[in-house]
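The complex appears here without one of its protein chains, the remainder shown in place.
Let's look at chain A:
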Amino acid sequence: MTSSTPTAPSPSPAAAAAAPASTPASNTSSSSKPSKQQQSSSQSQKPKPANKSKDSASAASAGGAAAAAPADGATAQLTPAELKKRAKAEKAARRARERAERESGAAGGPGGAGSSAGGGAGGGGAGSSAAGKKDGGSAAGSAGGGGSRQLPRRGSAQNASQTGGGSTKHKKTDDKNVAVFGHLYGQQRRTTVAGAGKEVHPAVLALGLQMRDYVVCGSSARCVATLLAFKRVIEAYTTPLGTSLPRHLTTYLSHQITYLSTCRPLSISQGNAIRALKLAISSIDPSTPEAEAKAFLGEFIDSFIREKITVADQVIASSAAQKIQDGDVIVTFAGSSIVKQTLLLAHKQGKKFRVSIIDSRPLFEGKSLARALANAGLDVQYSLIHGISHAIKAASKVFLGAHAMTSNGRLYSRVGTALVAMSAKERAGGVEVPVIVCCETVKFTDRVALDSIVVNEIADADELITAEPMQQLTGLPDPVAAATASAADAKKGGGSKSAAAAAANAAAESNTLTQNVSSPLTGWKESANLQLLNIMYDVTPAEYVDMVVTEMGSLPPSAVPIVHRMSTNM
């Protein structure tokens, strides 16, 4: 579904762009109307492509002479950014004229050519805006428009520098992208809320950043958070005049969804939930009063969360906890909320077992799981991915969480899961450890995956560079942080350091100290040929999974497509 959600919003800006573009094109030239439209449209940010295409369309239909009129109107009120746009409009007009001249011979040529050029420009504009930056569109647009009049000189110089800078930058990032995963480096994750569409609700803005920073992390958590945010969006929503809620709300929501997906690619569960929500919206009768429709949708979201996640988790936890027996050693990987719930429930039922948590860089999700389980009084053992073969030696069962289950029965989960499952299945002693996956059916998808390369998510490679907290701990005078660090902190750090050094192996300590001061990777982006790869997920072969515990019962992985079909048809 990760593909379906990004594709869903993309038609909408294009459609929005196409709809207004067609109207002025069909109307014959009226010089006042475009300028008025421009005024109104300049207020809102979204219709930029529409605006652009409108300009070009009107200019094309009016010919070169008419292009001057909207341009004058624009300079009166608009910023340099608008100047650029005007230059583009001129250029589009010129191009249309040229084409018209080329095609001339036919008497009805200009009109048809103009409209087609306008449509093309509108499509291009929408495409570039979807890609993220408007200057990309402007640079592309002005590439051919080198010398028209006074303005173009300045514009062309600017554009040349822009395009030049853009291309070198592109080259550099390309070098840092791992070639095999080239298809996954689509867009940088959004870093700020700046540039987010006006219609994006504050709750969604906040959620986007939380998801990006892994504050809201985990497939179900993200799903629930998205639905709750959308509930607030719907509560705050009022249907604009001249349209109906079921028609307009879907496009309105897709702006929110696009924003969320630029913060972090959507999870399977998010996609499934959004699809269900959109289905519910479209099923509303257009004649229903708005308040009633909104209440219905709020109710729908609540029941979806309750049925698909909250209650489902309880059902899964209780049935998975039955699989735990006294004396078991449960191995789990990273921090799955449903596995945590299962283990806590089994502990509450009075079962005596040990948990061995395997964790991985860079998220260390297992740490919070370990803390939660230890606080509840469980016997917890913790090691990192390098200790798998040691942890699995004593294991009697492996419990795994899931990001998604694909239709070919494979488990799509946090990267490293496959290693744990593999170790469980291929233990040296020849005894296989059962691998049990806990997964709500909302995480089932009709997509299939054979390897972890085609479908995956790339996180920022800088996350892999060793974190700084070590420096604070050691209290060494770090040249960069020294200015910001307070003296008291430094003293405290120094004290703890000397104590640690006295207690532990001093030489090794000093060794790590010197190495932590500057990680050898800090300048990795400057060193050619060096790439860092930080993928989020991997695909575990179906034969490593013995059982999938869902709210519909415990199934073999081969049952995933059937259950998925059942749950989506209902």
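The definition used in the following text is that a contact is a pair of C-beta atoms (placed from the backbone, for glycine too) under 8 Å apart; a residue touches a chain by one contact, two chains touch by 3 or more; residues count from 1.
Criterion: contacts and distances are computed from a predicted model.
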Expected UniProt protein name for the omitted chain (select from "Trafficking protein particle complex subunit", "PAP2-domain-containing protein", "Translation initiation factor eIF2B subunit beta" or "Exosome complex component RRP40") would be "Translation initiation factor eIF2B subunit beta"
Of the residues listed, A:233, A:309 or A:370, which one is in contact with the missing chain? A:370
Just name the one of A:219, A:270 or A:360 that touches the chain not displayed here. A:360
Among listed residues A:314, A:407, A:519 or A:568, the absent chain is touched only by A:519
Per the whole complex, from A:336, A:452, A:554 or A:567 the residue touching the absent chain is A:452
Per the whole complex, from A:223, A:388, A:545 or A:563 the residue touching the absent chain is A:388
So which bits of chain A touch the chain we can't see? 178-180, 360-362, 367, 370-371, 374-375, 379-391, 414-416, 418-419, 422-423, 426, 428, 451-453, 456, 464, 466, 469-470, 473, 496, 504-508, 510-512, 514-516, 519-521, 523-524, 527-535, 537-540
